[in-house]
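If you scroll down you'll find the structure; I have some questions about it.
One protein chain is absent from this view; the other protein chains keep their places.
Up next, subunit A:
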Amino acid sequence: MKSAFRNAHSLFRSLNPNPNPHLASLLLPRRLTLLTPPSPPSLRPQTFPSLSATLSSASMPGGEPLTPPPLEKQFEDFRAQLEESGTLRERIRAVVMEIESTTRLMHSGLLLVHQSRSTPEVLEKPKGQIGVLKELYNRLAEVVRESPGQYYRYHGDWRTETQTVVSLLAFMHWLETGTLLLHTEAEEKLGLNDSEFCLDVEDYLVGICFMSNELPRYVVNQVTAGDYDCPRKVLKFLTDLHAAFRMLNLRNDFLRKKFDGMKYDLRRVEEVYYDVKIRGLTANGAPVEDQGPQGPP
């Protein structure tokens, strides 16, 4: 510490070979004026409104006095507005969290399908949850209705959950009927068909892609459980679905990525179908099933 000080001192001396007391006293007052500015400028910072008024009249042609209230007022309004939309968002998130936990329940129920349970048995529980979802979407729609026209402002808050919902509903629908759950049908199941709160088409499509991801695993496990006709059915369905998706002109976005992933599902199912077919494993040896996924050429 001390040596450091001495070093600094000597440095000062070396920079200042002949320290002149007169010079020092000459310098000093200037320094002081720098540190404590004389009175006229120092008045400035405090008197904002009056000063700005004089300033604007001085420097701005045709200027009117700057009046802080409108500026502050405007930001106060903004704060109020943003707080309001913040609380709305919180309420949305609360409902969405319930939706999310419902879908998790459904999903875990549906996972039993891979453990060779009978389909009606597997579907029983998840189906019971559809009513819950419907009710939750009703509540969500009610909350969102409070700020009309702003559906897409908050859309991100329920987007991923809704995609999951669609994928589950579509999977269940497919297990039951072997057909694709259409957009209108999905809306109907969620009770959204005649409300302003609709099911976004892109969310629906992404959800369908998610459902397709589920199918390879389903096929593998069904074959293991002895259902040799399953790959043919799934392949037919997935081929049609993939063809339908190819009708869409997609942008380079999330949906596009998901759609690109669908071809891997398709390939996997094709492989399973091939494995089953080449070994001549057919359901009860029924010859009709040998038509192949595309039907006769």
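Remarks
We take it that a contact is a pair of C-beta atoms (placed from the backbone, for glycine too) under 8 Å apart; a residue touches a chain by one contact, two chains touch by 3 or more; residues count from 1.
Convention: contacts and distances are computed from a predicted model.
According to its UniProt record, the chain left out of view corresponds to "Translin-associated protein X" among "Translin-associated protein X", "SCP2 domain-containing protein", "3-isopropylmalate dehydratase" or "RNA polymerase II transcription factor B subunit 2".
Looking at A:Q81, A:S101, A:T119 or A:T224, the residue that reaches the missing chain in the full complex is A:Q81.
Against the chain not displayed here, subunit A makes contact via residues 25, 28-30, 32-34, 37-38, 40-41, 44, 48, 52, 55-56, 58-64, 66-68, 70-72, 74-75, 78-79, 81-83, 85-86, 89, 149-153, 155, 178-180, 182-184, 201-202, 205, 236, 240-241, 243-245, 247-251, 295.
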